[in-house]
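Remarks on the structure that follows.
Removed from the display is one protein chain of the complex; every other protein chain stays in position.
Up next is chain A:
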Amino acid sequence: MSGGALDGAVRDGTAHGSAPPVAPDRAGRPVLSLRDLVVEFTTPAGVVRAVDGMSYDVLGGETLGVVGETGSGKSVSVLAALGLLRTPNLRRVSGKAMLGDVDLLALPEPDLRRRLGRDVAMIFQDAISALNPVQRVGHQIAEALRVHDRALSADAARTRVVELLDMVGVPHPATRYDQYPHQFSGGMCQRVMIAMAIANRPKVLIADEPTTALDVSVQAQILDLLRVARQETGAGVVLITHDLGVVAETADRVSVTYGGRIVEAGDVTQIFTRPRHPYTAALLGALPRLDTASDRLLPIPGQPPDPSDLPPGCAFAPRCPVSRGRAVCTEVRPEAVPDGSGTAGSACHFPDEAAGLLTARPEGARAEPAGAPDGAGEPGSAREPAAPVLDIREAMVRFPVRSGVLARPSAWVHAVDGVSLRVPAGRTLGLVGESGCGKTTLARLVLRLVEPTGGQILVDGDDVGKAGRSQLRRIRRRAQMVFQDPYASLNPRLTVGDNVAEPLRLQGLPYGQRRRQVADLFTRVGLRPEHADRLPAEFSGGQRQRVAIARALASRPGLLILDEPVSALDVSVQAQVLNLLADLQRESAMAYLFVSHDLAVIRQVADEVAVMYLGRIVESGSVRRVYDDPRHPYTRALLASVPVPDPVGRADRQRVPLGGDVPSPVDPPSGCRFRTRCPIAAAVCAEEEPPLRLVAGGHTACHFAERTAGMEPGGQAGGQGPAEQTAAPGPAEPAAGQGPEVRG
């Protein structure tokens, strides 16, 4: 080990974050090179080539983004290169994985082990399960140190670990040292993982989807931390992710994977502005954007390729808009051709046609979203004055926290705490919030899949909470739900056709009629009716979600509850499903309650948006109002945290991530629930809960809503005086009227 300044200083136990930036000897040279890596598995379906000749270099001090969809081989390649793939059906790993001058694949096991964790370190997606639950967090990091440095004394290791914990932003590191992983939040666990990874100042840091399991506000913290870690160690970082936004925000260079190969590599700006492979261009077109919502996404047709059955030519040819059936695409596999500079390249026969795809994308924002807040006179809002399909009034859900022998509730989780929403026919209300904010509970409440503790939920005017058994069944026919995970929401023992027919069977329709309707439904959602006799296991994620949507449509509902319907899907397929939902809404004027954590998706689909935090709506209004003129500091922070898939000008973007984690809903903070993380919180915020009140055409629950408008996101408020109480503070005030109409 080269033993940088940080090393020496910390071992002496003196320095405190005074390490110099990038170690100069590492910058600019490849620290890890993969050459023609091939990974094959034996499966019942035959030999599967998961990685098919992948090559890339990581230079010291830079971040290489490896981006691709599920099954593109982006994770497998790295795991195989480090010898971490241990599945019994691994058939072959060939090629070279050069760590400096050493080929990792040719190293004997003990030598390889010595380098793992010292020269190469990994950060995994699921940090909570990557930590040993029965070992103190500090000990786990200390162990990582002492494995590679037997001479290190226990005391010195402890000092070093506390130092590391402090560096990665774990508060009270000395106390935290002796705690167990379950006492850490997900974000904190990821910080610990990063501390462990950089403990030995590795030359290469591999981060495999490091923020995928985290909320956007925490994701922003971790991405910043990765940047710091890179500077501290001078390591080359391989950032494996499916998220183009994360790549655009953090990577210097990008490699795009598809079908087990690198289809395009290049500088991050070039990849995002002048892609030379149609897949890259198509991915960008399929991505919902936070900055500008286009009228319609451009999905990539078809499904990602099956690695056990790759086409002989270009793997992307069957879905490619450039190929147009040209023989060379379907017959000859294109090799990556480096361009002039030598580092960039595209594996496409027609790289110059790819960039044209990006400009073909419909420019600019939609003329005016069909559901403008002042919707009068718009064709889409003809039904607007009618009663809303869904009307939630002051809904409340509390779950008991049971403890002790008698299992008496000792505390209550305030999952949903006085939420009011309304969704008119033909419109989409986007409900957005971080995990644990109660948005899924609220969605399930509509069908009474959880019991309400208080308030009213009206579906077409019928009170769901008071409905008797048969009335509830009738309501559940008019309101249907689509779940997040299409792998879990279909009954695996029934064929997809029977799954779709279940609601019809429950209505007592005879078999023949059911079959006919199922065939219709399949056609409507873009599935082939002749596949109705297959089991869900034979379909891909996107197709299953279509099945789930078909099932939801079977009883001709007026309201669809969409609980994260696309978050388990790849970008290219996600766009297909979003467009399908838009088409269905246009055909049948259904109302959608669209729940998601993804602000860009909500911007794409919704007419109105409600932002939820700890069981309450903190801001709501039209998409334009909430996204372009957010008044609540939480909304502002969320929007600022979302990585923008546009590397141009990322250095100028203000990104002050929210600190800390969402407080426990068992004991929410007094007054304004956001105040513990709020950059502009004042004394009044702890005392008085701000009501949701009309501000600038939308509703915002903040004492300082009038003043936040011109502020830098996350910056300090100009004047933190007492809040002006413009609105009546009474709790009887209806919290969130969707649309301008006065509540009767």
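Just so we're on the same page, a residue touches a chain if its C-beta (ideal position, glycine included) is under 8 Å from a C-beta of that chain, and two chains touch if they have at least 3 such contacts; residues count from 1.
Assume contacts and distances are computed from a predicted model.
Q: Looking at UniProt, which of "ABC transporter permease", "Ger(X)C family germination protein", "Carbon-monoxide dehydrogenase medium subunit" or "Ligase-associated DNA damage response endonuclease PdeM" names the chain that isn't shown?
A: "ABC transporter permease"
Q: Check the options A:P171, A:P301, A:G356 or A:P400 and report the residue that touches the missing chain.
A: Spelled out, the listed residue whose C-beta touches the missing chain is A:P301.
Q: For the chain left out of this view, which of A:S185, A:S555 or A:S588 touches it?
A: A:S555
Q: From the listed residues A:A537, A:V648 or A:V666, report the one that touches the chain absent from this view.
A: That would be A:A537, which touches the missing chain.
Q: Which chain A residues would touch the chain omitted from the figure, given the whole complex?
A: Chain A touches the missing chain through residues 88, 299, 301-303, 306, 309, 318, 444, 447, 449, 469, 472-474, 476-477, 480-481, 483-485, 488-494, 502-503, 506, 525-528, 531, 534-535, 537-540, 542-543, 546, 548, 551, 555, 576, 579-580, 583.
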